[in-house]
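Notes for the one structure printed next.
Missing here is one protein chain; the remaining ones are kept as they sit in the complex.
Order as written gives the chain letters A, B and C; numbering starts at 1 within each chain.
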Amino acid sequence: MPNVTVRFFARYAELAGCDSTAVRVSGSAATVADVLARVRETIPGARDLPPRPLAAVNLRQVKLDARVNDGDEVALLPPLAGG
Amino acid sequence: MPNVTVRFFARYAELAGCDSTAVRVSGSAATVADVLARVRETIPGARDLPPRPLAAVNLRQVKLDARVNDGDEVALLPPLAGG
Amino acid sequence: MTYLSRSPISVDSLLASVQSPARGGTCVFLGTVRSDDDVTGIDYSAYDDMATAEIERILGEAQERWTNARVTLQHRLGLVPLGEASIGIVAAAPHRDEAFAACRYVIEEVKQRLPVWKKELHADGTTTWVDPSGKQVAGGLRDR
Partner (left out) sequence: MTYLSRSPISVDSLLASVQSPARGGTCVFLGTVRSDDDVTGIDYSAYDDMATAEIERILGEAQERWTNARVTLQHRLGLVPLGEASIGIVAAAPHRDEAFAACRYVIEEVKQRLPVWKKELHADGTTTWVDPSGKQVAGGLRDR
């Protein structure tokens, strides 16, 4: 049962109405997609996130099927616009 | 019988022992090559110039068969090393 | 020098941190806020820790690929007025080919990978989140 911190940025923080939240996902093979599904259940504004947002785990961009472990920091990232 | 000014630069000025000289070439179809030949006759140090140096007429690089006219400024240029 | 800064970018400081007498060619890229439409400035925000980590990875890759080059960059955050630089990249190398290539590599990777976001400020007081992927969400992106 991994406990992860989920962080929202830029427009996604506006949609979610918060910058971060703690989420518990069930199962020993939980993925970022599971975290995302859980976030949609618990944060009403998060339902407006796109179906497949960019995501990072522990400061590295990952695909949505990446595994999450207890204590991970999961971030949901709007389209990148650096430079 | 064009009268031209010939200018020497960098190493060529050192070889010629001067920065510029006035040269008269004969014929109505005189070229930079004719100027160069004349320079070799009149300036001893100029005999050490390479057989086919880079040249310019009136601030534009030209080939040695380019025509020269009365009043032109002919320049003999060592290998370019700008930048 | 930090990679993320809330103050104007100093090209001289960036130059000083990579140039040396052994490196005869230096290439600099500056990205500045462009006067599109009625944009008066851009508010840059970042996932700071990840942006720093990603910059270190990108610079490390450039370093590995052009071993004689030294490359650094600074990305500005917060409100950047029209015409001021949001990013400065400097690559110094023994020869210009490597300097140009390393500088170009870094800006392309930055554009692809840096978790940084832009909110355009418009003359009429509204703001728009910029989506460089081109999939602009009409209306919804223009708030307040």
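A few remarks follow.
The definition used in the following text is that a residue touches a chain if its C-beta (ideal position, glycine included) is under 8 Å from a C-beta of that chain, and two chains touch if they have at least 3 such contacts.
Everything quoted here is computed from the prediction, not taken from an experiment.
Taking the full assembly into account, the omitted chain touches B, C. Only one of the listed residues, B:Gly27, B:Pro51 or B:Gly82, touches the absent chain: B:Gly82.
From the options B:Cys18, B:Ala33 or B:Ala56, the residue with contact to the chain not on display is B:Ala56.
Interface residues of chain B with the unshown chain, by the touch rule above, are 7, 9-11, 14, 56, 59-61, 75, 77-83.
One chain of the complex is left out; on chain C, the residues touching it are 11-12, 15, 19-35, 82-83, 94, 96, 99-100, 103-104, 107.
Methods note: only the chains that are shown with their structure count from here on.
The two chains most heavily joined by C-beta contacts are A-C. Annotation: 26 Å between the Cα-based centres of chain A and chain C. One simple way to say how far apart two chains are is to compare their mean CA positions; for chain B and chain C this gives 51 Å.
One inter-chain figure worth recording: chain A and chain B are separated by 74 Å, centre to centre, where each centre is the mean of the chain's CA atoms.
Shown for chain B are the residues that touch two or more other chains, of which there are none. The multi-chain contact residues of chain C, meaning those touching 2 or more other chains, do not exist; every residue touches at most one other chain.
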